[in-house]
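As you look at this complex, bear in mind that one protein chain is not there, while each of the others sits in place.
Each chain carries a letter (A and B) given by its place in the written order, and its residues are counted from 1.
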Amino acid sequence: MNESANVVPFRAEEKAPAAEAHDAPARSVAFAEAKRMAEALVFASAEPVSTRALAERLPEGTDVQAVMEDLRSDYARRGVNLVRVADCWAFRTAGDLAFLMSRQAMQQKKLSRAALEMLAVIAYHQPVTRAEIEEIRGVETSKGTLDTLLETGWVRMRGRRRTPGRPVTYGTTTEFLDHFGLEELRDLPGLEELKGAGLLSPRMPSNFAVPQPPADADALGEDEDPLTDVDLEELGLLTPRVEDD
Amino acid sequence: MNESANVVPFRAEEKAPAAEAHDAPARSVAFAEAKRMAEALVFASAEPVSTRALAERLPEGTDVQAVMEDLRSDYARRGVNLVRVADCWAFRTAGDLAFLMSRQAMQQKKLSRAALEMLAVIAYHQPVTRAEIEEIRGVETSKGTLDTLLETGWVRMRGRRRTPGRPVTYGTTTEFLDHFGLEELRDLPGLEELKGAGLLSPRMPSNFAVPQPPADADALGEDEDPLTDVDLEELGLLTPRVEDD
Partner (left out) sequence: MAEAAKNAADRKEPGKPIPMEKLWAEDGAGRGVSEPALTVDVDGFEGPLDLLLHLARNQKVDLARISVLALAEQYLAFVERVRRMRLELAADYLVMAAWLAYLKSRLLIPRQKDDEEPSGEEMAALLQFRLKRLEAMRDAAARLVNRNRLGRDVFARGMPEPVLVEKKSAYSATLYDLLTAYAAQRQRRAITNVQIAKRGVWSLKQARDILARMMGELSDWTALDRFLIAYLTRPEERVTAVASTFAASLELVREGALEIRQSAPFAPLYMRGGSKPPIDNREMP
């Protein structure tokens, strides 16, 4: 019961030329098997596959052209089509479904090494100020790296440290936990586990420690003040309100 | 005219439940179109696509599960199969065509024996802590083995055990399932037998078959040979080596 030509997904094999099937059932079996092979080869190939390359891999005596034409018509109305490019074959998603494919195309970016390192330091040592991050990493932090991290949504400003200069403290967000599949911050492996997993040398100096992140990520530390609107304005995160008069 | 089950490439659409097609042609059209869309989406990706991601992109109200099952049976005998990996779907070349494909197999890094053994322990005993892995293998984890497994992306830290010390637990990933062609963990080869034999429990189960010891512990059984004083050197176990200095 195919109501519309558009939705006939596959031509049934039964519709293969009757004469051929009657005359040479054996050939038909071989033909169908050759189709399977060609289909797999073209699917897995990183580039369009030439008819000649197919001929080399398919059983001797295979009519490659016929196999490919048959496959092409199998796929003609499916969501994926077999297309010929010059003398080569490739699968392509159907043109009329392009709207589907480009809908949410989002470039996924990898974090730079520096950003990853900084993120890790923030995760383990939070709440942590920029100066402290630099102290731990032993390198200066470029503004861009911190910006990138804030942009990921994994890092946030938590508050201000009650020390001279009132530096901003950084911490991780709930999205951070989500992304890395952690239930809570304390799920981050500790010193012995990092060693056990082979990520950290077993021979670290005895005074080497890995801090245990706070149980409650949201609670401010004793020496932390919450961020105020004024702070946010200063940090350029909140557009200054225009006094209306 | 299908001569052999092996060569039936596609189930004909006509075989869809007749009642459904008669009663709701509109739904059937929508269903077939949803199939095309799902097919295109999964086909386009090299990575398995989650049911959730498909649901977001297919027309509202689509029964994604039914669409995918239908597609899976369409492709069941083709050169390319639709496979389920945990909660995701992916197209993969058919397993019986491996002979054809391995010509283009890329060089894969071989895992050490220790790493493979540990992978099996993690897969069958998950969630499992490092101490438990060591208990089962009867040996301390050598440096880098766990690290290597984490690097392959097949093993991940799952969380922490709710026991004193809260040790980190390890388990396998979706990539692991994908790599070894498993739909879900329950498909691990021999899992049920092993469970039944009590071999997946951390402690010796009480019903573990304790062989009746002979009255005289020293007497050999009928089918036992006395142990010769095995020459350990011959076994290659004992090879004194002189350190050159």
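Here is the rule we go by: contacts are C-beta pairs under 8 Å (C-beta built on N, C-alpha and C of every residue); 3 or more make two chains touch, one makes a residue touch a chain.
Bear in mind the structure is a predicted one, so any value in this text is a computation, not a measurement.
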item: Identified contact with the non-displayed chain, of B:Ala32, B:Ala86 or B:Ile136; value: B:Ile136
item: Options A:Ala76, A:Leu116 or A:Ala219, residue touching the unrepresented chain; value: A:Leu116
item: From A:Val29, A:Ala55, A:Met157 or A:Leu191, residue that would touch the chain that is not displayed; value: A:Leu191
item: Contact footprint on chain B, counting only the chain that is left out; value: 41, 43-47, 49-50, 52-53, 57, 90-95, 98, 101-102, 104-106, 108, 110-114, 116-117, 119-121, 123-124, 129-131, 134-140, 142, 144, 150-151, 153, 156-157, 163-167, 178-182, 188-190, 194, 197-199, 203-204, 208-211, 213, 217-218, 220-221, 223-227, 229-230, 232, 235-243
item: Residues from chain A at the interface with the omitted partner, ascending; value: 40, 43-47, 90-93, 101-102, 104-111, 113, 116-117, 119-121, 123-124, 136-138, 148, 151-154, 175, 179-182, 188-197, 199-201, 203-205, 208-210
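Going forward, only the chains that are shown with their structure count from here on.
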item: Centre-of-Cα separation between chain B and chain A, whole angstrom; value: 22
item: Residues of chain B defined as touching chain A within the complex; value: 1-4, 6-14, 16, 18, 21-22, 25, 28-29, 32-33, 35-41, 43-44, 57, 74, 77-80, 91, 93-94, 97, 100-101, 103-104, 130, 141, 143-148, 150, 156-157, 159-160, 166-168
